[in-house]
Structure formats: C-alpha cells, structure tokens
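All protein chains of the complex are present and in place, except for one that has been dropped.
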Amino acid sequence: MSKIVSLTKAAALVRDGDRIAIGGNTLHRAPCALLHELVRQGRRNLTLVKTAGSYDLDLLCATGSARAVEAGYVGYENVLGLARGYRRSVESGQVEAHEHSCYTVIAALRAAAQGVPFMPIASLEGSDLIAARGFQRIANPYGEGVVVTIPALSPDVALIHVHEADTEGDGAIFGARFEDALMASAARKVILTCERIVDEQLLAERPDRATIPRFEVDAVVELPHGAWPLACPGEYSYDLDFLTAFAAIASDADAVAGFLAERLRW
Amino acid sequence: MSKIVSLTKAAALVRDGDRIAIGGNTLHRAPCALLHELVRQGRRNLTLVKTAGSYDLDLLCATGSARAVEAGYVGYENVLGLARGYRRSVESGQVEAHEHSCYTVIAALRAAAQGVPFMPIASLEGSDLIAARGFQRIANPYGEGVVVTIPALSPDVALIHVHEADTEGDGAIFGARFEDALMASAARKVILTCERIVDEQLLAERPDRATIPRFEVDAVVELPHGAWPLACPGEYSYDLDFLTAFAAIASDADAVAGFLAERLRW
Amino acid sequence: MVKAADLMAIVMARLLRDGETVFHGVASPLPMVAILLARRLHAPHLTYLNITGAVGARPTHLPRSTVDAALARGAPAQVTLTDLFDLAARGRLDTVFLSGVQIDRAGRINLSMVPGVRLPGGAGSAALMPTARRTILWRTRHDRRTFVDALPFVTAAGHVDRVVTPLCVFRRISEQLAVESLHSGVTPANLSAATGFSIAVDDSTPRTPAPTGAELATLAQIDPDRIRDTEF
Partner (left out) sequence: MVKAADLMAIVMARLLRDGETVFHGVASPLPMVAILLARRLHAPHLTYLNITGAVGARPTHLPRSTVDAALARGAPAQVTLTDLFDLAARGRLDTVFLSGVQIDRAGRINLSMVPGVRLPGGAGSAALMPTARRTILWRTRHDRRTFVDALPFVTAAGHVDRVVTPLCVFRRISEQLAVESLHSGVTPANLSAATGFSIAVDDSTPRTPAPTGAELATLAQIDPDRIRDTEF
C-alpha cells in the first residue's frame, strides 16, 4: 500500500483553517517545497505550529496563508535578522501571534502524542507567557506545590521533510532530528516530503534506521531539494541569495506575490 | 575527565537501601555482571525498578538483596517460565511487589526526567492497579473529564549495559534501546557497563551515535560479556544452561548462594 | 488431528486485518507466529510491532523470547517501546494481543496475584487494553481455574474483541464473552464444563473453520522449530 502521492495531492490533504505543524528548525530542513505548493493552491487561515521557524513561517504570513502562529521564535537568526512578513502581519492584526516557549510547544505536542489533555512542565515561572497564554497551574496530588500545565496541541497535519523515505512512509532523518518525530506522533495526519525514495530494505540495513515510522504517515512525496531555500543537512545549505531577496520584501504582499511567481515559475 | 572505574568501585556507588533502575528488557541486555558484583558486595534493601525483568530481578530477590520490586513483569517468558526467587520472596513477605504496568514505569520515569511531580496517563481505567498503587485522578484544567496520574520516580542509580561507551560516558546501544535512555535521564546517578570502550571519535563517526549522553553518566566500566547470562543483541545470546540451572533453584536461598559461589568463582 | 498450537495460531492470524498495526509483548509466541502468518497469508501490509521498538520487522528465524533481537531484523524503522505505548494511548494502535492467567466473563484479566500466589505481573496490559482499538486475548489453557466467574484482582480491562483458547473462540458482545465458535472435537458439554462462568452453547453453535492446507503449510514454513509449542 504505497503512500506515494504527487505534490499536488499531498498539499490537498491540508485544508483551509487547518493547524499545521512544520518540521525542521530555523533555517534547516523545513518542508518548503510543500509550503510553496500550499501557497500556490491558495490555502488560507492556517495556524502554524513550530518551535523556531524562519522562511517557512515568514512565507505563510507574507502570502496571507496564515491566521495564527504558535511558535517560540520567528526570525532568520543573525543570518538575515527579522522576519518582516510575520512581523507586519502580526502588527496589522492579520495574524495572531500565540507566543510559546519552544519547550511549551514540545509539552503541548507531548500531551497530544500521549493522548492526555495537558502536560505538566517544570519551568516558565516568572514569565508573562503563563498569563498571556492562559496556562493553568494545578496542585501536585502527591505532595506540596503546584505545577504549570500546557494544554495538548494536536495539529491537523504535520509537514516534515526527511532525507529518505520508503513507499510505506518510514522516514529517516540524518543528523539533527529536532521535534519532527514528536510532531508526527501528535498530528492527526502526516505528510513526508523526502530527498529520496529508497527501498524499505535499504532503510533496514542502515544502522540509523528511520525514526518516523510508517504508522504515523499518510502521504510521501519525493521532492529532491524539498527544503530549498532552507538547508537540508548533509545535502545542501540554505540559499542565501534567495532568502536575502525574500526577506527584504517580505513585508510587502504584492512584492512577495510577484517574487514567488517569478522565482518559482508559477 | 575519564569516568572509567573498576567494577568494584562502580558497584560501590550503589548504597544499601537505594532504588535502582535496571536497563534492558526480560532476557536482554541487563547489566548482570554489575548486579553480580552488588550481590558479592552484600548490598541489601534495594528497590528494583524495571518494566519487564527476568534473571536480574530474580537474582536480587533470590539473594536477599532486594526489599521491593517496582515492575510490570517478572519472569523468563516462555523460555523458562516463572521467576521463582522473586515469587518466593514476595510470598514470604521478604520482598514487596509494587506492581506497575510497563507504561506506568515509563510515565513515572518521564515525570522524573522532566522535573515534574507526576505524569498524566491515558490508560489504566478498569484496572485495580489504580487503587492498589494509589494513583490519583485529577481534573483536566482545560475541559471535561479527569485523568489518571503517576507519581514521579527518580531512581538513586540507573545501571545500564551498552555496546560501546567512550571514556567520558557517552553510551551507544545497537538495536532495541528499550527504556534505558529514559532511565538514565530519570536517575540521580548512572553507571554504564559496556562491551567495549571506544574512542570518542569512533562514536562520532557512527551514523547511530550514542543515545545515552555523557552528561547523564557518572561511571563507566568496561565489561565484555557484561550482560551474561542474559543476551546482548548482536554480541551473544542468553546462556540457557546457566539460566535453566539457576531458575530451578531460585526459590532456595542457600542453593542460590552455593550456585553463584561455584559458577561465578567467588 | 490439528494440534492446538497450530489451530490457535491460525485462528489468531485470521482475526488480523490487512493494513492494521498490531503489537505483541513479552512471552507471546502464539501472537508472534500469528502476526507473521497473517502477513504471509491475507495481510501483507500489516505493520508488525513488538517490544524491541522495531517497526515492520521481517525476522528470518523465530526466537523463544518474544523480545529477542531477531524480532527487530529487517525493520526499516526503529522507535522505542515508549513510542508504541504512546501510539496506543492516543488511540492509534489497532490491535494488541494480550493474555491472562485468569479471564472473567467480561474479558477482564488477572496477571497479578491470586491469594497467596504472586503472578508475573500484567506487563503492558493495563495500559494497552483500555487504549488499543481492539484487544485479542489468547490463553493456551481452558479450564475452570482459568476462565473464572470473578477475579481476585483485575490487572487490566478494556476493548476485548475476541478470546482464543484451545477449545473455542469467544467474542465479546455487550461486555460479555459469548461463544463464537467451537473447535473441532469439542462438545458443548465439554466447553461448559471447562468454563467457570455460564455460557450459551449448544449444537447450533458454529464450528471453527478447519485450517486449510495453505494455512498449515505456511505455518510450517514460518515456524519450523515449532516455537509456538513453548506455550503449552
């Protein structure tokens, strides 16, 4: 039962209004080709979930695809600085910024992955995020004290770019795995894009076998260079020219539309 | 700062009355040579923590080293059946059986690893274990319903047998990892025994790098065949003759003492 | 005469559906054989899960310990046991095989203790039985000490679908075990006498379909060393 589908069909698994979790971290291994296709198909009102994002979140804000961002960090690090598409869309009220700490995103995904309504967390004290996000404290039923809790967050779809996948949906990531496996566990549907489709037997022979298992995965798309313009560790670095050009215009929706049409040959 | 110590010194990190977590699962990859040394040194009143154990738990019960067992399963599977040392010591009142489900051991260790007093768990309903173990239900602060919680369990020491370790304490397990990394995170101290000490650089070059990181580990002992008489996947199988002989006499403390003295050449 | 181990493995295999995820735990030779048999017969896309955390393993020989590294061989993906419990906890594990030293009329199981006797413990059952979509129980002994009216301790309860024994298949309907089929050679009177709670069984009760030649031949290929007999 092959799960291989076209990019068009994979993107169609994401519906307007969905909450989507996006794999990778800052400038590394986000499923950008799939995100481009969501933009091309005109998806709207997405809620974006990520610990730390850059172009991925900036793109979906700049193109009007997003209505909310639940993330710990949005920016291009010291490489390019601010995410102006995100910033403008939040400041104009078009996008709601539901700020998280990276670890509260993790806690929220953990709760979903473990089938419980919330996760206790040993931190955050002193932060205004507790009140701003409505995180509840509960009493420790086994002793003294209270503990902050984070409500479960189950994305409708997780979009993850991996190095290798087999046709059944086992996905192998080489190097930093970030929170991608957790996202896959927490989400209702999972789409993998991959640099290469490989034979199941080949994954079985690797010492570092796939860590995203087939039972999480609904669709697989073979997309060499699928993280571009972001980096895919061991394969290619981020495209600094492209990102520089994009980041400079990201606060201007019309300019972004023209830029993408030209550069992505839509 | 090499963490390599002798077996004698490593075992001395475990004190009478400690709660110890034991790596591996049933007949596979428990740190048996280290457990033998604990017995030889006469350690007493240990509380044993494991999801599913066999000879490891049976041994420490049969030798009078244990006073309590917190585990989901104790037995030799269909290979040899019952763990008679465990059974006799529980039935005689010498050892307390604090029965867990394997997943409640995991939940308890997770709470400790995450620095929170308890972990909510999406199961156990209908089981008398909830009342027998005093697991508390708490209200969901974000909506309807209640959820069962498991109190944190932080072992004093985790004892883990790995395939390879470097001198700084990075430990690599090949194949099934079971709950060993979680145990290492949850425990206050961690002792690794390993088939081979290898150079740090060698671990760095492996695609499947160490999954038990140095910052968890207090001591490393090079102990080829350190899981014997249990199996170490990829290295050796369990010693059926030894286990058969032990299991047959495990309910007789005097016979066990004589057997170990003879077979381990104490 | 088909051996009980063979019949049970075949009956258990037939209960599995193509494409589903199925898990067995420690001390589970019959489920191990049944899963691999089903995958060879009618369910090639079964995802086989076990304690090693291997996903979709293709063992080349069957071990006596059902936690053995042999059961991780050929798996394209490797997670941890914790991940598999989580899978069940969020309601996404299709089928789990569990057993009980004792089983009651509601399909609840006891693996913990009977007065004065310490049992091995329920392993994953208390966590998996309420959360997996479907539990298939199996038990190689069918007598009044095993199928009892009341359990001294309920180790686990949950979504039991079928119970496979050497005498019959029970199906749980309205939270009660009902006889679905009698195995060849078992009379209604035999079954009632061997069961510690009242059951509806008579000559109109269906018979378990006999193993086919293909089933028996494939079983012999998969488990040539008859690991399945170690449960008896």
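All chains are identified by letter, namely A, B and C, in their written order; residue positions are counted from 1 within each chain.
By our rule, contacts are C-beta pairs under 8 Å (C-beta built on N, C-alpha and C of every residue); 3 or more make two chains touch, one makes a residue touch a chain.
If you're wondering where the values come from, they're calculated on a predicted model, not measured in any experiment.
In the full assembly, the chain not pictured is in contact with A, B, by the touch criterion defined above.
Note that of A:A10, A:V49, A:I138 or A:A231, the residue touching the chain absent from this view is A:A231. The missing chain, though absent from the display, is touched by one residue of A:L34, A:L48 or A:A71; that residue is A:A71. The residue touching the chain not shown here, chosen from A:A12, A:L82 or A:I197, is A:L82.
Although one chain is not displayed, chain B still touches it through residues 1, 112-116, 166, 168, 170-172, 181, 185, 200-201, 203-204, 209-215. If you put the missing chain back, the residues of chain A touching it would be 25-28, 51-52, 71-75, 77-79, 82-83, 86-87, 90-91, 97, 99-104, 106, 110, 121-129, 132, 175-179, 181-182, 231, 233-234, 238.
Operating definition for what follows: only the chains that are shown with their structure count from here on.
More C-beta pairs in contact connect the chains of B-C than those of the other pair, out of A-C and B-C. Centroids of chain A and chain B (each the mean of its C-alpha atoms) stand 37 Å apart.
Centre-to-centre spacing of chain A and chain C amounts to 39 Å, using the average Cα coordinate of each chain. Across the assembly, chain A contributes residues 114-116 that each touch 2 or more other chains. Counting partner chains per residue, chain C has residues 78, 89-90, 131 touching two or more of them.
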